[in-house]
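All protein chains of the complex are present and in place, except for one that has been dropped.
Just so it is clear, A and B label the chains in written order, and each chain counts residues from 1 on its own.
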Amino acid sequence: MTTSSQRKSRRGLSRFVGPALVAVALVTPFLVPPYRNYDFSIMFVYGAAILGLTLLTGASGQVSLAQGTFIGMGAYTTAIAVVKLGAPLWVGALVAVASTTVIGFAVGLLASRLNGLYLALLTLALAIVFAPVVKRFPEETGGASGLLIPPARVPEGWPLADDQLHYLIALAMLVLAWSLTRGILTGRPGRALYACQDNPLAAAAMGVNVPLTRAVAFAWSGALAGLAGVAYVVVVGFVSPESFPLLLSVAFLTGLVVGGTHSPWGALLGAAYVQFVPLYTGRISDSMAGVVYGISLVVVLLLLPGGLASVAKRLRRRRARNPA
Amino acid sequence: MTAFLQQIFSGVATGAIYASIGIALVLIFRSTGIANFAQGEMAMFSTYIAWQLSVWGIPLAVAALGGVVFGVALGILTERFVVRRAETGPHLNAVILTFGLFLIFNQSAAVIWHSTSQRFPSLVADHMWKVAGIHVSSGLLLMLAVLVVESAGIYVLLQRTRIGLWMRASAANPESAALVGIDVQKVLMLGWGLAGGFGAIGGILIASRTFLEPNMMSGVLLYAFAAIVLGGLTSVFGAVVGGLSIGVLENLVGTYVSALGPDLKAVVPLAVVVLVLLVRPTGLFGVPERARV
Partner (left out) sequence: MLECRALTCGYQGAQVLHGVDLRVGPGEVLMILGANGAGKTTLLRAVSGMLPVTGEVLLEGRRVTNTPTQALVRMGVAHVPQGRGTFQQFTVEENLLLGAATLRSAERGEIPARLAQVFELFPRLAERLHQQASTMSGGEQQMLAIARALMSRPKLLLLDEPSLGLAPQVTKEVFQTLRSLKKEGRISMLVVEQNAHLSLELADRVAVLETGRTVLEGTPTQLSGDPALRDAYLGGALR
């Protein structure tokens, strides 16, 4: 139990944490080498995607094995709009987010009345079918060889390198995704989501349209994955059918659980985890990261159900209990 | 016409694989309500063990048996040390847990044996017969034979033995099962072991038909799930019928629906799942789900 004074002081603290983090994030690209900027940018992409899972899995209790696939849809939509149709990037971005939102809603609606197994199956099928579908339409998608997207260029005269610009765009996407998620979680929609997870019958009795709420959660998560897809195109500049495998989606679930399912902070911690573990395990084997993901997913699930985000909370609670 | 029959026949053989994995999924789902998304990876890992044993010079039949035994042990250990801790918690956790197991088995296999595909030796001497215009290979016959033996075995075990009766009782009503003195937890563990064994058999069959590779099961798992959804999730018999139907359907669609072709036939399981949900959510042989409180 947190007392109201504690809560107030925490809110006071977090008032500093947010801007401080953003400030650090804004300075970072000018201090680290370009390949680090790339790493951080990818982390932001993952962050937006996992924020989608915070809403979908954490708040509404639905599992998706296709969050990576949704990034792929967003990325491909952007890429096709820009490369094949000659649209400007921002138009491609809008179309991409709109389409992943709609697809998310459709999938959510299909599964909203069913138990979680079918949703997991449905999303598993999406994840598996994605690559063959992309290859099936080589005219539009570039087939197995993928699509190269001309990188976003820094306007003449700006004191920025390309990698710094891409970093900042990805960061902007993440901040947008973050604010969206926070807004939803702390407001009425968030309460409806949790109600649907905890006790669907009671939620329905209180006038919440449970299937619709679940489908909307899926739409939100699709939208955030779409944003992540746009950022992916900006940062990586290339899409291919193999860029968004099932393993990526499972890695996002790992990030969600390890970071903490119930807070947007967890999604950020999880994104950092997913992005930076491979940099350390890669020396052993490319696949070692997956093993570490799997083990950490199991261990955190069984021993630390709130994830890393809950560690700070626990420490604070312990300090409150025995003030030194 | 003979081409059509030929397709059906090879579909049945593929279906035998789906049935094998499907039986494994059903054994776990009906007793714990957990859809084990790691089942395919456990099967793949066991298959690698069989392959490794044969590479070390152990006779193939013994190596295959070793893989199956390993599968049983893997299932038992997984239940005992991992899944058991999540069974009492929220259901969502148990499902996500199986994704963690998915990663562990899939990626450890890639670390140990690398992602390049291996040729799994043929289990029987290659031979081809022609019966009424249909080509019948020894490999396909083996699959059917294995499926028949598997089905008969699981039937006898569940319907004719004491331990089978306990398994059915624990699945039907765990509380009453405990009240007659059955150690439900041990029975669940045994179920995971059996599932591991059936999975391993399925994995070895696939590998001997195509190749051995850490990601070889992701598609198969989807087909197997579609099979058990069609069969009604809790019915072992349903898994067999569902598996065979999906195998035949997949083959026919891959051959005759040119818009999809062999690449896109993965939409078949998806379509089957959606169709079953819309038309008959309990599947062919499922019992309507009782609300669990």
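In the analysis below, a residue touches a chain if its C-beta (ideal position, glycine included) is under 8 Å from a C-beta of that chain, and two chains touch if they have at least 3 such contacts.
Here the structure is a predicted model, which means the values were calculated and not measured.
Considering the entire complex, the omitted chain makes contact with B.
Within the set B:13, B:60, B:109 or B:184, the residue that contacts the chain not displayed is B:184. Taking the complete complex into account, B:166 is the one of B:9, B:45, B:166 or B:223 that touches the chain left out. Residues of chain B that touch the chain left out of the display are 162, 165-166, 168-169, 172-173, 175-184, 287.
One rule holds in what follows: only the chains that are shown with their structure count from here on.
Listing the residues of chain A that touch chain B in their complex gives 57, 61, 63, 65, 110, 114, 116-118, 120-122, 124-126, 128-129, 132-133, 135-136, 246-247, 250-251, 253-254, 257, 284-291, 293-295, 297-298, 301-302, 305.
If you check the complex, the residues on chain B that touch chain A are 35, 37, 82, 85-86, 89, 91-93, 95-97, 99-108, 110-111, 115, 214, 218-219, 221-222, 225-226, 229, 233, 261, 263-264, 266-267, 269-270, 273-274, 277, 281.
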